[in-house]
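Handing you this structure, nothing more for now.
A single protein chain has been omitted from the complex, and every remaining protein chain is retained in its original position.
Note that the chains take the letters A, B, C and D in the order they are written out, and that residue 1 is the start of every chain.
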Amino acid sequence: MSALAVEAVWKFYGDYPALRDIRFSVERGQCIALLGRNGAGKTTLIRILAGLSRPTKGFVRLFGRDAGERATRAQVGIIGHGIGIYDELSALENLKLFAGLYALPSPARVAAEWLERTGLDRVKDGLVREFSRGMRQRLAVARAFLHNPQLLLLDEPFTALDDRAIALLQGLLRDALHEGRTVLMSTHQLREAMELATHVALINRGRLAYTGERSPEMLADPGYLYRVHGEA
Amino acid sequence: MSALAVEAVWKFYGDYPALRDIRFSVERGQCIALLGRNGAGKTTLIRILAGLSRPTKGFVRLFGRDAGERATRAQVGIIGHGIGIYDELSALENLKLFAGLYALPSPARVAAEWLERTGLDRVKDGLVREFSRGMRQRLAVARAFLHNPQLLLLDEPFTALDDRAIALLQGLLRDALHEGRTVLMSTHQLREAMELATHVALINRGRLAYTGERSPEMLADPGYLYRVHGEA
Amino acid sequence: MTFIRQILTVAAKDLRSEIRTKEAINASLSFALVILLLFSFAFDPTSETTREIAGGLLWLAFAFAGVLILNRSFARELQNDCLDMLNASPVPAPALFLGKALANYVLLVGIEAVCLPVFGVFYNVTWYTHLGQLVLVLLLATWGITVVGTVFSALTVNLRLREIMLPMLMYPVLIPCLMAAMRLSTVLIDGQPITGDDLAWLRLLIGFDIIFTSLAVVLIDTVLIG
Amino acid sequence: MTFIRQILTVAAKDLRSEIRTKEAINASLSFALVILLLFSFAFDPTSETTREIAGGLLWLAFAFAGVLILNRSFARELQNDCLDMLNASPVPAPALFLGKALANYVLLVGIEAVCLPVFGVFYNVTWYTHLGQLVLVLLLATWGITVVGTVFSALTVNLRLREIMLPMLMYPVLIPCLMAAMRLSTVLIDGQPITGDDLAWLRLLIGFDIIFTSLAVVLIDTVLIG
Partner (left out) sequence: MGLRDKIMIGLGALAAVLLTRNIWVMLTGLPDEAFQGAIFRIIFFHVPAAFTCFLCFFLALVAGVVYLVRKNLQWDAFAVSVTEVGLAFGAINLISGMIWARIIWGIWWTWDWRLTSMLVCWLLYAGYLVLRRAIEETTERARLGAVMLILNFSVVPFVFFSIKWFRTQHPQPVLFGDGKMDEIYRTMLYGNWVPLLLIAAVLVMLRMRQENQQREIDALRRAAHSF
């Protein structure tokens, strides 16, 4: 059973197709980099996988279950374009809140642990409103990993992170992969993505242009994929 | 007269000094990359330069004038963390609006021209709400360049841009530099920044750790600066 | 059990961030007070007619004040795309809805609790003769307002002109509930208990609450996830 | 000249993002109807006493619409950090403020213009006997509401200042303005012109407008740039 299976998914905004007949699947323990130019449809696809939007046609299976089911959702960790944390709450309160929502046994302990792992323990009582952009993104990372999700859906997770934070996130992702968890990420920072990815998928204007393993030339030359499979 | 002079600037948030005694200056035609880890104080400094926040101590001069003055502001173009464009307006309306605010002679023409230069002319009547993240960032670029500013203050301008859009922005910046305009940008995408920068400044926890020309080893190895001048 | 815990978590979150910023409470409470104050000037507060419209005035103030709170309820989640994260979490949409409704309810009941005595003073009425029944009416009608308002708050989060869209859409739906509340409060403030015909109004109120709570719980998933 | 052009640009921007289509007219028309409907439940509109408070009801509706629209005025700029871009542009803060106030003013006056005739039909009053004077009162009082509301809206953007303003609840500041407007409108709708004592109310209205407009223009820079 695949960790993630996308079957003939179409998404229309009105009559405009933002995704056209997308099909691919990802096995457990794989890390797939979802690539595509601005406006290709990456975010749209990730939102469907996260159960935030329903495909117009086709369907999506996570671990053999429907994306919208509650048990599935508890297995998924998300970083989206918006950081998804509350400005009026402190870092700690934010994490405790999400730990509570995911019904983790001891919210406070988990929250404290993840603040430490993302290097935010020193500012844990500061309101998020006062955080710098990178600090917010780190908090978003903590929120996404908090409940030990089996599948990570990351939409441009490296945004605004400094070198250390990128290394940290890559480390977290590597650990997750070693533990057999699955990662799907979209990004324009190809270098960082290629270092991790075992597979790649390329979307061109809503259509899947390429899927397959990440080859060594992609690592050596991140622009390779776009040149070969992208549009003119 | 320097394009930009920062003199002994301190900024306190409550008791916390986000900037401590920053001093440097940038001459016309230079491109300075403002580097620093998450939370170092880059955004705080850029906001002060843009006149959006006042230093607690010290002062800032742009082209010999005060940052808050109206004539100064007309010379400055900004890209901030938020994209600073209106979701409910179309791309064209947004640019026309800002052209109007900067009192440009023919807003409509300028707006159309910049939509073309950022590759957005095909979506010019689409509401920004429907844009993908990268499309928004392109529009933010157009907004910042619209009034031919003599000084560009860019806070992580490469965020969310695809390879083409990055090339486009780099091209625009290069043109600006050739015309003798001045650029200050903060970014964590060191490679893209180093290609352009003539100078670098590194902030460590609110303190200026290094300023100087960009040396060839920085271009070859973007992590160099952090290793040599950054904190442990 | 988890369901209830999730409801409480969401409610606690909303209350905490509202109490931090006080954006809605502030506007809502002061507006309710202004209404009561202004009308105490417009009417001769000792006259008989004032008694007759006491219930109406009170509920008008509550309905107006309520909208200010409800407007913020889902709008608050727009910043940083927090709504997405709530939707993506294993919290079922009904729990999310009920949590938010609960937070709004607490805020509204709080505002009403402040307004009632003020009202009593300005209009010189002894509103507490049938305190128990009045509180019952208040709690029932406020729940009606809250449930309908919270659903519409979810429905209108993404609209331009959301601020006037919400009252425009929700008041007509609320009319039965408000009418019952006005009628019953007038009777109670006048010092009479609820009897005879008025029991029908009470039943209407209860029926309204039940029907709309169930509808909301059923429909909220469709509203939130597109 | 540039100053005025900038005011207009800001105002046009705000109006455009609120009113794309006829939608706004529809929305405010139905809003007016809905509010009148609520009033008709709260007060018996056929009774004599209701006539006496006609002005009061009208201004209550206007104040309510005002609160809703004004609350949003600066909050709208928070999304995407647009406020920063406005502050960074060469538009001086007073022009920004006046532009936003102007947009709110136009929206409010528009809603009022729709409400008045509807009010006339449904409450069976001839409100147009002293049309000129009524319009004057309307314009003056609405400007008062707009200026105060817009300043408070700007305050809500700045958390630090808001805490300071907290003790002074927002809307009570408007009471003198609303009281004058209610009194004058009641008189005018009753078919009498403004004379004698009521001129004092008119002067109060004008004074209120002048004082708060000047205060706002002076303070707005401090409020917006921290």
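By definition in this document, a residue touches a chain if its C-beta (ideal position, glycine included) is under 8 Å from a C-beta of that chain, and two chains touch if they have at least 3 such contacts.
Because the structure is a prediction, the values reported are computed rather than measured.
Asks: Which is it among A:R70, A:R205 or A:H229 that touches the chain not included here?
Replies: Touching the chain that is not displayed is residue A:R205.
Asks: One chain is left out of this view; which of D:L37, D:V157, D:I175 or D:L202 touches it in the full complex?
Replies: D:L37
Asks: What does the interface between chain D and the hidden chain look like in terms of residue numbers?
Replies: Here the touching residues of chain D are 21-23, 26-27, 30, 33-34, 37, 40, 44-46, 121-122, 124.
Asks: Could I get the residues of chain C that touch the absent chain, sorted low to high?
Replies: Chain C touches the chain not shown through residues 148, 151, 155-156, 158-161, 165, 168-169, 172-173, 175-176, 179, 197, 200-201, 204, 207-208, 211-212, 215, 219, 222-223, 226.
Asks: Applying the definition given at the start, please give the residues of chain A touching the unseen chain.
Replies: 12-16, 37-40, 56, 205
In this section, only the chains that are shown with their structure count from here on.
Asks: Supply the minimal count of touching-chain steps required to go from chain A to chain B.
Replies: 1
Asks: Let me spell it out: compute each chain's centre from its C-alpha atoms, then which one is farthest from chain D's centre?
Replies: Chain A.
Asks: Rounded to the nearest whole Å, what is the centre-to-centre distance of chain A and chain C, using the mean of the C-alpha atoms as each centre?
Replies: Chain centroid spacing, chain A to chain C, equals 39 Å.
Asks: Determine the centre-to-centre distance between chain A and chain D, using the mean Cα coordinates as centres, and give it in whole Å.
Replies: Once rounded, the distance between the two centres reads 46 Å.
Asks: Can you tell me which residues of chain C touch two or more of the remaining chains?
Replies: Those would be 21, 79, 160.
Asks: Can you pull out the residues of chain B that are in contact with at least two other chains?
Replies: 81, 88
Asks: Chain contact graph: line, ring, star, complete or other?
Replies: ring
Asks: Okay, what are all the chain pairs that touch?
Replies: Going through each pair of chains, those in contact are A-B, A-C, B-D, C-D.
Asks: Looking at the complex, which residues from chain A come into contact with chain C?
Replies: Chain A residues touching chain C: 47, 50-54, 68, 70-71, 73-74, 76, 78, 80-89, 93, 97-98, 100-103, 127, 143.
Asks: Quick one: in the complex, what on chain A touches chain B?
Replies: The contact residues of chain A facing chain B are 13, 36-40, 43, 81, 123, 130-135, 137-138, 156, 159-166, 188-191, 223, 226.
Asks: In their shared complex, at which residues does chain D touch chain B?
Replies: Residue positions touching the partner: 2, 5-6, 9-10, 13, 16-18, 20, 79-82, 84-92, 225-226.
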